[in-house]
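What follows is part of the complex, with its chains left where they were.
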Amino acid sequence: MLHIINKSPLSNGSLESCLRVAVPGDILLTEDAVYAATSGNAFEGKLREAMGRFKVYVLQPDLDARGLGDRLIEGVTSVDHGGFVDLTISNNSCQSWL
Amino acid sequence: MKFGIVVNEGPYQHQASDSAYLFAKAAIAKGHEVWRVFFYHDGVNNASKLTEPPQDDRHIVNRWTKLAEEHKVDLVVCVAAAMRRGIREENLAAGFRISGLGQLVEAGTKCDRLITFGD
Amino acid sequence: MSEGGVKKFMFVNRKAPYGTIYALESLEVVLITAAFDQDVSLVFMDDGVYQLKKGQQTKGIETKNFSPTYRALEGYDIEKLYVEKESLEARGLTEADLLVDVTVLGRAEMGALMNEQDVVLSF
């Protein structure tokens, strides 16, 4: 299952809820959730821990819009909107943690 | 692949409608079908033909209309949500139609994937 | 996908009632989905567990109290209601506080159940 998160982890609990409950699989960080994949962010430790269980992707156009293209945590995979589409296909289902 | 998309938020206030549009465009560019976009909750506000953003900004409503025309995407506005928010036939933009929640369920049953964009 | 065109639909409710409309509109689509003879599950986790709290009295905010609808779900053969244990505990609630009978699942069981679904809609 592909888990899609769109909220900053420093103001909203969606990513943390996903990490607490979800069976390990793919996570895509979009919109304001891309901040979770930037180095130096207070959530970095939790994300690195999650990367042991989940494969983490970030939507690059959303990261670029926010001026953080050069801060991506190593090991997070960058995708464009086409890659987003591919992820929804390679997984049998998807869930948006709104 | 056959995709269904759900949009839960109105245009401009949240990024949801932008993200949904870019996803739809990318899916089509890859040769997939976007069978239906269902506009739910405040998402129904994407369908107002009275919308007129600043000239240097994207026109979210017209973008959906164009997508529907060029790629036969079925744009469905939830009737109950629309009534609550003042979206009716008289201010409905081209390419959209108003119908019931059954259309959302149908998208879930008929599409290979259903992706939700919201807040 | 399951046999005969029936899919597993899960409705994940993670938001408190009244602060936003999602809880109310979730109930509407759940009823329609059941009418289409699909396999329907409702999940309540995070602040969504508050939707099921007994004793909601909305007169003072001049808004309709829709919580009795959860009791009516059974009449539409919607019987799979799951509540995440950790979310309930973090809010000081127990099953006795809830309007309806539910199945309480630990987070791992909840995750496994989500993973089996064909369609997941979030509210």
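Going by the order they are written in, the chains are A, B and C; count residues from 1 in each one.
Here is the rule we use: contacts are C-beta pairs under 8 Å (C-beta built on N, C-alpha and C of every residue); 3 or more make two chains touch, one makes a residue touch a chain.
All figures in this text were calculated on a predicted structure; none of them were measured in a lab.
Participant: Please count each kind of protein chain across the complete complex and record the totals against the labels shown.
Facilitator: Written as a formula in the shown labels, the complex is A x2, B x2, C x2.
By our rule, only the chains that are shown with their structure count from here on.
Participant: Need the CA-centroid distance for the pair chain A / chain B, whole Å please.
Facilitator: Computed value for the inter-centroid distance: 24 Å.
Participant: Two or more other chains in contact with one residue: find those residues in chain B.
Facilitator: 116, 118
Participant: Residues of chain C touching 2+ other chains?
Facilitator: Only 118-119, 122 qualify.
Participant: Provide the residue numbers of chain C that touch chain B in the complex, in ascending order.
Facilitator: 5, 7, 9, 21-22, 25, 28-29, 32-33, 35-36, 38, 118-119, 121-122
Participant: Please output the residues of chain A touching chain C within their complex, sorted ascending.
Facilitator: Result: residues 1, 13-14, 17, 20-23, 25, 92-98 of chain A touch chain C.
Participant: Show me the residue ranges of chain B that touch chain A in the complex, using the header's touch definition.
Facilitator: On the chain B side, the touching residues are 1, 3, 8, 15-16, 19, 22-23, 25-27, 29-30, 32, 112-113, 115-119.
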